[in-house]
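Only one protein chain is missing from this complex, and each of the others stays in its spot.
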Amino acid sequence: MDAILIQILNGLDKGAAYALIALGLTLAFGTLGIVNFAHGALFMLGAFCAVVFSKILTISVKIKDESVTLFDAYKEQPYLEIWFGDFGAAIVDWAVPLSLLFVIPVMILIGIVMERGLIKHFYKRTHAEQILVTFGLAIVIQEIIKHFFGANPIPTPAPDIVSGSAAVGAFFGLSDNLVYPWWRLIYIIFSAIIIFAVFAFLKFTTFGMVVRAGMADRETVGLLGINIQKRFTIVFAIAALVAGLAGAMYAPILPPDYYMGMDFLVLSFVVVVVGGMGSLGGAVFAGFLLGILQSFASMNEIKSIIPGIDQIIIYLVAIVVLLVRPRGLLGREGVFED
Amino acid sequence: MKNLFKSNAVIMLVFSAVVLTAPIWLDPIGANYPDLLQKFAIFGLFAIGYNILFGLTGYLSFGHAAFLGVGSYTAVWCLKLFTMNVFLGVILATIISGIFALAIGFISLRRSGIYFSILTLAFAQMAYSLAYSVLTPITNGETGLQIAADDPRYLDSMLGITQQSEGIPSTHFFGFDIKSMDGYFGFYFAAVVLIIGFYISLKIFRSPFGLKLRAIKSNQTRMTYTGFNTKPYLLAAFVISGMYAGLAGSIMVAIDPLAGAERMQWTASGEVVLMTILGGVGTLIGPLVGAAVIKYLENIFSALNNSELTNIFSWLPEAIQTATVYIVEPFVGKGWHLTLGSAFMLVVIFLPGGIMEGFDRVKNLFGFGKKKSSSEGEAK
Partner (left out) sequence: MNKTMLEIKGVNKTFGGLHALSDVNLQIVEGETHAIIGPNGAGKSTLLNCCIGKLIPDNGSVTFNGRNMIGMPPHEINHAGMVRVFQTPEIFPDLSLMDNLMIPALASRDGTIKFNPFKSMGKEKNIRDEAMQSLADFGLEKFHDQHAGSISRGDKRRLELAMGLIQHPTLLLLDEPTAGMARHDTNATIDLLKSGKMGEMTKVIIEHDMHVVFSLADRISVLARGHIIATGTPEEIKDDPKVKEAYLGEEQEDE
């Protein structure tokens, strides 16, 4: 029982990242008809926003380390600590959560620039061309990041207070040995909030209604004389924002490197297909489902029966789903079924 | 006159002459060394084959690097188990990658459009992950598969061929050492295979089969109502292009006998797509041009560094020189992929027909070639 619970939890945090990326992908595909291979790069950019933000906060001076008495030792101390004392230290410690304030405007801006500058010219082109141009863009973004930050992963720690593990077992009245890192728990809750917010936005605002109508029948909405252009830009910005938020919060779990977007992109595309192209609920559901399946497949008990299953389970599921139920698990009949 | 240029024999003669004299006419631009020339031939072959699928049918596969990998592993195993003569490995690699392509294509072609792309992507990623993990006994995982001095080589020992010297033996083609002639033999070997590959591609392009494939790209639905069962045609194109990939992979091994899983990664598949697009999708020679351009630029750009850039721009005033070097530097050396990505975007945005379309445009601009404007359809 403990083992199962811990596997589910392990799957949930990865699944949450898949779900958030897939949500943005689906939003862009369903409303704009754009297959965005640069979406993984947006996730990566979000993570690097967190990196940049914490780097800014930790701009330091070298001062003499008084605790070392044998020889002259120096340590780095952030200006914020020097200026504001404990409060400054707390800010530095909370860099990742605080970086969200930085991520939001930056990602929205990136989303708008990307849509205005590139994506909008590709609405009428074929899917193949969309894939190719966004694939090129993904490489460009990746290489720019590599140029400035190097190829190595950059550790970006979570705040001290949540860097430990939560006694999940005790909470559920199970074994005390069952613990789970706090930050991952926070990530799961965070992604739930984002997903909820996106759904609420689509459900309860007029803007959201138009977007949903657009996903159901793009042509008709175009005929209604609604200013589609502006809405498309906003939808794309939202998709970029969701990916960016997902990336920023993921930084403490997986130290960001320039390539992380590509890895997540392929998996997220698979998630979108399994969930059903153009189905937001499907993207979220499939994201969590595949995350959990992957987590179970990496259990030693399972791996000893089917070696290598942890590596391929997601692709295997995708292949089976595409062949048996091409519209995806929650895809509507006749939508993007070919 | 025109017909003369269009005949297969003339095209093949010109093509062969151009390819075989490449060491001469590529010398002035600094591309005349075996290592690079071999890359032109190998990736050209890969791209020409890929073009038979993507260029003719329009089906965008993101998994063809997997077949290249399968071909490479097969060829290395042939060298290990049977003989250091690369002939057997090349043949077997082509056949086995064809079988893989048949299986993967059969399933992937149940869907079309973006779903097809994602299915091929999924298969290729599966192959890549497996090569790194469970299949380590076959692929030797991260280290990569290599030949060793004490490999059995049953066929060689059966025929009583023993190696003269100690250490790792070198590959040969019926006695001719691939590395002989300062490595140029390797290039000529690859070049001959390329010429054969190009000939087959030319035949396919000009056959009823090729015409049907192009018709599928243009309007697949109409094809079914015209009385064609399109799936077998698509599968045939998929298998042929997979075999080209496997062949290219085996030539890599013939020249440098090792195989690694990184050859199968989906970004490697992306690279061949890129070559095809850059050169010109659906044109005969375009993919080869694209492959050569990319490999050439990679070679030039990735070798440049800060001090060389400073030299190159030394004729500029110092302030501008520093600024130029600062701007250009990210694009060269380790940042070569940035150039690649940017070039890729520019081509897709401004020149979807690739370099070949660029040629045509320039040709029309100066009044060569067919005048399109006079024969434009009467607009109503």
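Going in written order, the chains are labelled A and B, and every chain counts its residues from 1.
One rule holds in what follows: contacts are C-beta pairs under 8 Å (C-beta built on N, C-alpha and C of every residue); 3 or more make two chains touch, one makes a residue touch a chain.
No experiment lies behind these values; they were computed from the predicted model shown.
Peer 1: Could you tell me which of the visible chains the hidden chain touches?
Peer 2: Missing chain, whole complex, touching shown chains: B.
Peer 1: Check the options B:143, B:226 or B:322 and report the residue that touches the missing chain.
Peer 2: B:226
Peer 1: Can you say which of B:70, B:236 or B:309 touches the chain missing from this structure?
Peer 2: Selected residue, touching the omitted chain: B:236.
Peer 1: For the full complex, which residue in B:39, B:80 or B:212 touches the chain that was left out?
Peer 2: Of these options, the touching residue for the absent chain is B:212.
Peer 1: On chain B, what residues meet the omitted chain?
Peer 2: Residues 8, 203-204, 206-212, 214-215, 217-219, 221-230, 232-233, 236, 240, 375-380 of chain B touch the chain absent from view.
Keep this in mind: only the chains that are shown with their structure count from here on.
Peer 1: Take the average of all CA coordinates in chain A, do the same for chain B, and state the distance between these two points in whole angstrom.
Peer 2: 34
Peer 1: Which residues of chain B touch chain A in the complex?
Peer 2: Going through chain B, the ones touching chain A are 58, 60, 107, 110-115, 117-119, 121-123, 125-126, 129-130, 132-135, 266-267, 270, 273-274, 277, 330, 334-335, 337-338, 340-342, 344-345, 348-349, 352.
Peer 1: Provide the residue numbers of chain A that touch chain B in the complex, in ascending order.
Peer 2: 35, 118, 121, 127-129, 131-133, 135-140, 142-144, 146-147, 262, 266, 269-270, 273, 277, 307-308, 311-312, 315-316, 318-319, 322-323, 326, 338
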